[in-house]
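See structure below.
With one protein chain withheld, the remaining protein chains of the complex are depicted in position.
Labels for the chains are A and B, by order of writing; each one numbers its residues from 1.
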Amino acid sequence: MDDEALIAAVAGGDDTALRELFTRHAPWLATRLHTLLPAAEVEDVLQETFLAVWRGAGRYRPDLGSVGGWTWGIARRQAALWLRRRGPAELLLPAAADPDGQLPGGPASPAELGDPAEAALRRAELAAAVATLGPADGPQRETWRLMYLEDRPVDEVAELMGVPVGTVKSRAHRVRQLMRAALRHREPARAGGKR
Amino acid sequence: MNVEISELTRRFGRTEAVAGVDLRAGAGVFGLLGPNGAGKTSLLRMMATVLPPSSGTLRLLDRDPGSYGPRREIRRRLGYLPQNLGYYPGFTVAEFIEYFALLKDMPSGQVPRAVATAIEHVGLGGKARAKLRTLSGGMLRRVGIAQAIVNQPELLLLDEPTAGLDPEQRVAFRALLREFGQRGTVIVSTHLVEDVAAACSEVTLMDTGKIVFHGTPEDLIAQGEGHGVGDAPLERGYSAVLAAARS
Partner (left out) sequence: MTRDPDMTDRLGNRPGRGPDGIDLDRVWTGVAAEVWRRRPGPAERLATRLLRSPGLARALLTTPSLLLGWVLATMAVLLAGVAVTLGTGTPWVALIAPPVAGAGIAYAYGPGIDRAWELSQSMAVSDRMVLLVRALAVFGLNAILGLVASAASGAVAAVTFGWLVPMTAVCALALAAATVSRSANVGVLAGLAGWLIIVLGDRVAAGQLTAAVTSTVLILPYLAIAAGCVVVAMYATRTPRGTS
């Protein structure tokens, strides 16, 4: 059974389909989450992720992307929720990533993600890219922090910043442009130029 | 010592099903072998606090099962799989195991995780929400094993647990026995001699209500040296001991 058939089965209440999805996707999700969070936290977040998949399988649609990507989106949000409750916001890799979790510069190979040194390097690059967004209390940094670190929806960010939704959207667009430019600029500096 | 039995006897009318048995067991996996009618089931039932002894002393988990309070404490720490376990056909696997977890006084907050663990432990993860009436004999036996282990028992009593399991499942089951034998006492009553060899550290052989052998599987094999009957060393030891006891 392919992923889409499985998720449809889960939406219909089939727990064995959930088990199959878990067996297929939990290992790589765990690896990816481990670049963001310590191991003990990864277990809790992964558990919450699959419970969210169980409850929300009916909301998946193929135009949202692959099942794996959709699940990663849930995992990211669960990690963000966890961090909002507990940890420093800077640990979470921000949303220069596209919906499938891919960062500019091409997909990270499993080897890259699994290598702690590589993960640390990516974090450092992103921190440097974030610095190009301007001063810490400026509108772009603030937008980046609220939308991508804390994963809040657009209307909530608009309310918090006291600006219209349209303004938030254009600021977010600017943030993404700046981040991608900053990361592309640093590409040749990475050893081996893995793509 | 989790089990301390001395001169234990059980009579049914004029028959002595168990005739003066002595047994001591600490942590580990213990095999209880013997032909049909040897008294294995009666002995196990007495250890499960289901059958009262006629005479002798019985101490389980350092308590006397004769009084209500200690008996209840024993039963909270006990796992028992009877030889013939009936099922509630309309219950699902998870519901059945949960029911007995609750009857074992497990704190209700711990029950869902304990049930899930037990179900996965016996390999029924794909059948957790299936009704018992839809399961095969081997799967039902595994449900029985799961309810026995759900409360992480210190004393696990299994009467013919491998009935209906295929060879691969038996291998996994023996691993389960060893795991539980590390933290408590596991007593397995079986007439399948090879089940015993792989998992048990000690073996007790019963015949007509009495213990005719107690020792390691290697000791039992040694008894069979030179004895003709049986395809495997343990079987030869088994029949040698029985023959000697009956002569």
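Keep this in mind: a contact is a pair of C-beta atoms (placed from the backbone, for glycine too) under 8 Å apart; a residue touches a chain by one contact, two chains touch by 3 or more.
Given the structure is predicted, the values throughout are model-derived calculations rather than measurements.
> Any idea which chains on screen the missing one touches?
Missing chain, whole complex, touching shown chains: A, B.
> Among the options B:Leu58, B:Leu158, B:Ala199 or B:Leu220, which residue touches the chain absent from this view?
With B:Leu58, B:Leu158, B:Ala199 or B:Leu220 as choices, the missing chain is touched by B:Leu58.
> Tell me which of A:His34, A:Arg84, A:Arg141 or A:Arg174 is the one touching the absent chain.
A:His34
> Using the touch definition from the top, which of B:Arg71, B:Lys131 or B:Arg178 touches the missing chain?
Considering all chains, including the one not shown, the answer is B:Arg71.
> Among B:Leu103, B:Val229 or B:Ala243, choose the residue that contacts the chain missing from this document, as touch is defined above.
Once the missing chain is taken into account, the touching residue is B:Leu103.
> Since one chain has been left out of the picture, which residues of subunit B touch it in the full complex?
Per the touch rule, subunit B residues meeting the hidden chain are 45, 48-53, 55-59, 64-68, 71-72, 75-76, 78, 80, 82, 84-88, 94-95, 98-100, 102-105, 108, 112-113, 115-117, 119-129, 142, 147, 165, 168-169, 171-173, 175-176.
> So which bits of subunit A touch the chain we can't see?
So the residues of subunit A touching the missing chain come out as 1, 15-16, 18-20, 22-24, 26-27, 30-31, 34, 39, 42-43, 46-47, 50-51, 54, 114.
Quick note on the criterion: only the chains that are shown with their structure count from here on.
> Subunit A to subunit B: how many Å between their CA centres?
51
> Which residues of subunit A touch subunit B in the complex?
15-16, 19
> Can you check the complex and tell me which residues of subunit B touch subunit A?
125-126, 128-129
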